[in-house]
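Worksheet: the structure to be examined is printed underneath.
The other protein chains are all here in position, but one chain of the complex has been omitted.
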């Protein structure tokens, strides 16, 4: 498919998901400055999800720069990844409103897990397509730290561990997610911002 | 017209329609994890409409890659198609909230039908424009399975059949729509993802 | 300025204004099929405004294809035009909800007038810039029917006439606006869809 058009469409959807989360940042009903403090927990969750999408976009940008063609299979996996991401605004709003409750935090964890899985399938499909045309690029894609993190036993192991911790202290869900995102933001292949 | 700019404008509108549907996915008012289950029916309808738009975009992408120019007539048919699609968020929200009621499901079916008709008129106009400049591309456009499905007697026949079934079992509207979309997603011309 | 980037930014804003109007198309609170009929008046107003923006975009597309550079002055007039257009969703929602009331219809007429004026100033500024570099293109811009319609005495005369008619029959505001838009959509210069 026309890679530029698929990228532009994907970017538009990602940009909208990123930005409509701000609609849940409710305007305070009171003119008291303390009223804005009630939005603190949501602001924190919004910040985490903003970083989430920024990390996702950064890696998607690098991965698509490696891709030589967008096959129908890759297109549909990309749509699946966007669908998983489109659940993020609700998960963020719910988790931000009830930081101390298990249900909303587990839902956020589930969305993070779904997003990770769809991202992994997308990566694998692009790498497999590259195997046929450019093995060097396929290798570079498989070298991406996010790819290695999501592929192995680490993701299910870690998700299980987080699930246990969240049972005892729900706000840890967003805190641990943020740590993982910061880790993913820092650990990228050196050439990841050198594509042109 | 400038094809790239018309495509970009179309993609922006389609991306927004696709994504604002998530605004109807209401944040639960309770911290109980069971609260999210009430959103199940809407989530299902949202998923069907997400696939709907992804199928539409895939075919629009291929069709526009064939088009050699965007005439004023094609522009206005494209606007009509976008207008029909812009009714989808409301139809989805209503059909998802009342899966067991006839009215909302018939409205969804009507929007699907309108969208199909406007898409068909758009396809025919592009094919007719191509007849004057590139008959091979015109033939490829007319070979698209979605074009043949929408053009013949099949669409009105099938819509009527679905309307009868919905009378007896309303949720079948979304189920049958989903089956059709999966069918359309699978049956595409082999070169449909080879445009560049 | 970078014309492609200004165009893309403008298109994104226009696409969002066009699409968020659908958020005012409220999901019926009842499963009765008659419930959708209450949305009829708004659907009509939404349709008129959809055509409004489609006509605007068509002409903006042609005008920008003629422009050779985007000066700072043109940039700010473009922003002013977008601001006038950003009032359209509210005007549409209000006029659609109270088709029989004078206030909302006058407000719609006012937004249409503001949009027309800012569009005219934008056109004049682009034509003036072109005078220095390409008088043939400047002449083509000044030949655009929409330019001639907005420039002369016709717009204020017609707006005044509509204001009088609206006083006696408020729904005429949207009906007359629609007629004008259809007129503008039909009367375009022959080469307006031949830019590439």
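Should a chain be cited, it is by its letter among A, B and C, assigned in written order, with residues numbered from 1 in that chain.
Following the convention adopted for this analysis, a contact is a pair of C-beta atoms (placed from the backbone, for glycine too) under 8 Å apart; a residue touches a chain by one contact, two chains touch by 3 or more.
Keep in mind the model is a prediction, meaning the values are calculated, not measured.
K.L.:
Please work out which displayed chains the absent chain touches and list them by label.
P.N.:
Listed by label, the shown chains it touches are A, C.
K.L.:
Could you list which residues of subunit A touch the chain missing from the display?
P.N.:
Touching the missing chain: residues 7-8, 11-12, 14-16, 18-20, 22-23, 25-28, 31-36, 39, 47, 50-51, 54, 57-58, 61-62, 65, 185, 188, 192-196.
K.L.:
Using the touch rule from the top, list residues of subunit C that touch the missing partner.
P.N.:
1-3, 5-6, 8-9, 12-13, 16-17, 20, 23-24, 69-72, 75-76, 79, 83, 86-87, 89-90, 93-94, 97-98, 100-104, 106-107
Quick note on the criterion: only the chains that are shown with their structure count from here on.
K.L.:
Considering only which chains touch which, how would you classify the arrangement: line, ring, star, complete or other?
P.N.:
Basically the chains just string along in a line.
K.L.:
Just send me the rotation angle from a CA overlay of subunit A on subunit B, rounded to the nearest 5 degrees.
P.N.:
In degrees, rounded to 5: 90.
K.L.:
For subunit A and subunit B, what's the span in angstrom between their mean Cα positions?
P.N.:
Computed from C-alpha means, the inter-chain centre distance equals 27 Å.
K.L.:
Between subunit A and subunit C, tell me the centre distance in angstrom, where each centre is the average of that chain's C-alpha atoms.
P.N.:
Centres of subunit A and subunit C (C-alpha means) sit 38 Å apart.
K.L.:
Using the touch definition from the top, which residues of subunit C touch two or more other chains?
P.N.:
Each of 12 in subunit C touches at least two other chains.
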